[in-house]
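Of the protein chains in this complex, one is absent; all others appear in place.
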Amino acid sequence: MTAPNLIVTASPHLKDRDTTPRIMWTVTASLVPVVLSSAFFFGISAILVILAAMLGALLTERALSKPGTLQDGSAMITGLLLGLSLPPGIPLWMAALGGAFGIGFGKVIWGGLGQNAFNPALIGRAFLQTAFPVAITTWPTPGGSFFALKGDLFAFPFMHPVSDVVTSATPLGLFKFEQKLTSVVDLVLGTTGGSVGETSALVILICGAFLAWKGYLNWRSPVSILVTVFVASQVLHFLNGKYPDGLFMVFSGGLMLGAVYMATDMVTVPTTNKGRWVFGVCTGLIVVVIRVFGGLPEGVMYAILIMNAFTPLINRVTQPTVFGTVKLKEAK
Amino acid sequence: MSGHQHGAPAAPTPDAGSSTARLLFTLAFFGSLAGAVLAYTYQKTLTPIRKFAGEKVEIAVKEVLGSPARLDTLFLVGDTLSRSVPAGVDKLEAVKVFIGINDKGERTGVAVEEAAPGFANEVRLMVGFDPATRALTGFKVLAQSETPGLGDKIQKDSSFVARFVGKLVTPLKGDKNQTTDPSTVQTITGATITSKAVIKVINKAVDTWKPRLDAYAKEGGQ
Amino acid sequence: MTTEALTTAEAAEPIVPGAPPPQPLWLDFWRGIADDNPVMIQMLGLCPAMAISNQLANGLGMGAATIFVLVCSSLLISLLRSVIPTEVRLATYILIIATFVTISDLVMQAYFPLLSKTLGPFVPLIVVNCIILGRAEAFAGKVKPMRAMADAFGMGIGFTLALCTISAFRELVGSGMLLGYSIFGPNYEPWVFMIMPPGGFLTMGLMFLVMGWWSERKKAKLAGVAA
Amino acid sequence: MIANLSWIFFSTLLINNFTLAMFLGLCSFFGVTTKMDTGWRLGAANTFVLVMTAVAVWVLNTFVLAQAPYLRTIAFIVVIASLVQIVEMAIKKFLPVLFRELGIYLPLITTNCAILYLALTQTTRGYGLVEGIVYALGGGLGLTLALTLMASIRERLDVADVPAMAKKMGLVLIIASCMSMAFMGFAGMGSG
Partner (left out) sequence: MAFFGFAHGVHPPEEKGLTSGLPIRRMPYPAEIVLPLRQHAGKPAKLCVKVGDYVERGDPVGLADGYMSVPIHASAAGRVSAIDLWPHPDGSYAQAVHIKVDTYSMQAARPRLVPRWEGLSVDQVVKAVQDAGVVGLGGAAFPTHVKLAPPKDYKVHTLIINGAECEPYLTSDHRTMVEYPERVHFGCRVMMHTLGVTKAVIGVEKNKPDAIAALERTKPKDLDITILPLTVKYPQGAEKMLIHAVTGVEVPSGKLPVTVGVVVQNVGSLAAIAEVFDTGLPLIERIVTVTGHGLTRPANLIVPVGTKLKDLLAYCDGVTKDASEVINGGPMMGMAVANLEAPVLKGTTGIVVLTKDEVRNEKVYPCIHCGRCLDACPVFLNPSWLGDLARVKRYQEMADNHLADCMLCGSCSYVCPSNIPLSQLFQASKVALRRIQTAGAA
């Protein structure tokens, strides 16, 4: 018998096949249909916006982080999700800036992957929302030629977008400011105004279900968000007909994208399953409160960010009960 | 005390404790000195402060009423209007309505102060309107803390202010698009809430003050 | 006062417990601007440093008011340091400071009404600015008037400089202007973010980051030399 | 009335949060938020003093200061300092356990600008007694919320691999910025 080339490692010697990069890249891959649907509705503009956001995120990660962190794919997801949550006509420099801001202040400065308390994509989005409130609420009309540029994509960096945009309000905006409801069929299919990747609720839902089935997404927070939003708005609708019904609320705006892809970012939501329920229910309630009573038509981004801030607290109070300690507590 | 200067321990008294009388005296002395100094400063600065406050209101009134020849001021006493300041209230702080009168002695409009919650905080306006026709003569922002560059257009964008002149408050409505409706105003893109707050303030002003003015007119006051 | 008595007084100075060690006057002054900058190093007075720093004019106004209160109160406290009993010194300091704050508030209302309006309650809030009470307690109450003044000026200018840096940055990026004059031209897309509250925190954070980066670099260099 | 009070409460708690939007009480916000327990305890103590101050300020404004508005700042700061002192003594005497936990933070409250800010704005806005108390409650709870959240995030960061340059204060301010940004989502609430 020949002496084998032995190595010695610590137990356990077996390992589940999933790795962090594998999770990240699967999530990225699952977003491909969402990107394709956005390209279908908004043409080349959608692709350009997504690419710009990704470029901003990846370059910042490359410049500020330790070498080799690009491979884990998390910066890619941040850029992709940010791009999907922006209006298709936003100047590209803004999209890239948002990506850079999200990665820089939302992730790298916290110590990199796994340490940040807030979702970097949403930090980038919130920054853009606050910094350029007009550009980010200018919604071009979907449809038209594939190669037609919507809005002033190529505005000179740091300069005002100049060309006029053919705008159409988002369903939520229409409702908030003009009390007009959009049909649920349009919302589900996505033939409405809105951000690049948030319009087609159906595609997102299918992609999310696929991820959940593969086990790369914890279904608890998205399910609790969607159910809470539906129930809460249905109750409001029942109390006073001027408030929108549950179906409209669930399928409009960025709720689907937020619930499926942003409220499941493992780093920034509670680690405990109990905590994920709490997170989801609270996020859903805040979404309804902001949409119905707040000044903004859409509140998913803010709701998730606010609950991100609560995450360490939720984690703390929802720690699992250690095996064999229930009796001890009772005895005390 | 400061919490940040832990390095400085309380100095022990050199003369082994001052008497309570001395402590009280010191505090009383400095207290009265401070009071005196402040009273003096207050007297000195009161005139310019009041002048500025008065001027500010006057400028606003003149602006919303289109520089009338003469201004009449009515004060709110209880729920009715009166020519005299209610007892015990400073003239500057009393709730009042300004009536613009042109050189022919006709009433051109009235100006009142009104406020409502905006996007960030309260929006306070001077609203000028003609109580007879419910037509707006203009408005001026007295206080707001809306989003800079967006919501604050209600103060800084004169074209927005101009959109309101001549509109009928029956009541006033807002719309995203350009409109020719006499009681609809185009809102600011991206600042719908603030625009609506302005509209709300105007509606509130007309709704609360028109009955009071009508009642006052019925009683024969002019 | 004879020369001899003066020498005795000089020698007696460090006996006051907790009194700062003797130093050249210019160092008393310089310390507040650089090594002991109230905002950047001691992290005092952060509230006004962020709350009113969205325009350079505000920073200047606030800085001026603070310098006024700081210098006047330091001078007065230093002058009266032997009169005020230790037990009630803090109460007296607060009285003195509050008086000067109210004076500056009234004067601003009267002669700079617009600035006073934008600064709002932050002028009277100078009373609780830890810098002022801190200097009174740690310095002015224990040294001679000249040193107290130098220190107060230094601290005040240090505070104002920090304030101006922050507010200039925020105004420049947030509206493309400085003191109301357009710098980047009419087509500049302002980052409204910077003049909103999160921008205040961010700008301050950036300053601390730059300082942190600088001190890390220095540390690394020292380590490199040592190695 | 109820609508007005709830507007005061929620706008102070969420939209114009004392810490995150008005930049008040930052010394304690940055200074004592390394542990969550101290964070929320300080917040609770602050809330208590805020409510007491609101009552005291109402009394002062109604009965004492009407004739001498120029003495407001002095009167308020003296009242606040005494209040804190009284509260400290009362807690020490009647709730010694709580005092042991809160003791070192109580004097810090005097220099917390949120208290004086409350006194001043309560005056300029002409709030009555009930409005003042609700305002103080909103402000105090907002403060507590910000302190607790900040502390819980910082506790989590204790085990994180934060870059050296951000360790001291930089990151804490970035966190504050992010939280402030998140709370901007409530803007415009109650105006719709």
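Note that the chains are named A, B, C and D in the order they appear, and that numbering of residues resets to 1 at the start of each chain.
Here, contacts are C-beta pairs under 8 Å (C-beta built on N, C-alpha and C of every residue); 3 or more make two chains touch, one makes a residue touch a chain.
Worth saying up front: this structure is predicted, and the values here are computed from it rather than measured.
Colleague: Counting contacts across the entire complex, name the shown chains the missing chain touches.
Modeller: When the full complex is considered, the omitted chain touches A, D.
Colleague: Which of these touches the unseen chain: A:30, A:60, A:228 or A:272?
Modeller: Touches the omitted chain: A:272.
Colleague: Going by the touch rule given at the top, which residues of subunit A touch the chain that is not shown?
Modeller: Against the missing chain, subunit A presents residues 1-16, 18-23, 72, 74, 112-115, 218, 266-267, 270-273, 276, 315, 319-328.
Colleague: Could you please point out the subunit D residues that touch the chain left off the display?
Modeller: 158-159, 161
As a working rule, only the chains that are shown with their structure count from here on.
Colleague: Consider the two chain pairs A-B and B-D; indicate the one with the greater count of contacting C-beta pairs.
Modeller: Greater number of contacting C-beta pairs: B-D.
Colleague: Approximately how many whole Å separate the CA-defined centres of subunit A and subunit C?
Modeller: About 43 Å separates the centre of subunit A from that of subunit C.
Colleague: Quick check: how many Å separate the C-alpha centres of subunit A and subunit D?
Modeller: 33
Colleague: Identify all positions of subunit A at which a residue touches two or more other chains, and write them in rising order.
Modeller: Residues 105, 109, 127, 130, 133, 176, 295-296.
Colleague: What are the residues of subunit D that contact at least two other chains?
Modeller: Those would be 27, 70-71, 74, 110-111, 166, 170-171, 174, 177-178, 181, 184, 187-188, 190-192.
Colleague: Taking the complex as given, what residues does subunit A use to touch subunit D?
Modeller: Residue positions touching the partner: 105-106, 108-112, 114-115, 117-118, 123, 126-127, 130, 176, 286, 289-290, 292-296, 299, 301-303, 305-306, 308-310, 312-313, 315-316.
Colleague: Touching subunit C in the complex: which residues of subunit D?
Modeller: By the definition above, subunit D touches subunit C via 20-27, 30, 70-74, 77-78, 81, 110-113, 115-117, 120-121, 124, 164-174, 176-178, 180-181, 184.
Colleague: Could you please specify the touching residues of subunit B with respect to subunit A in the complex?
Modeller: Its residues touching subunit A are 119, 147, 149-150, 174-176, 187, 189-193, 196.
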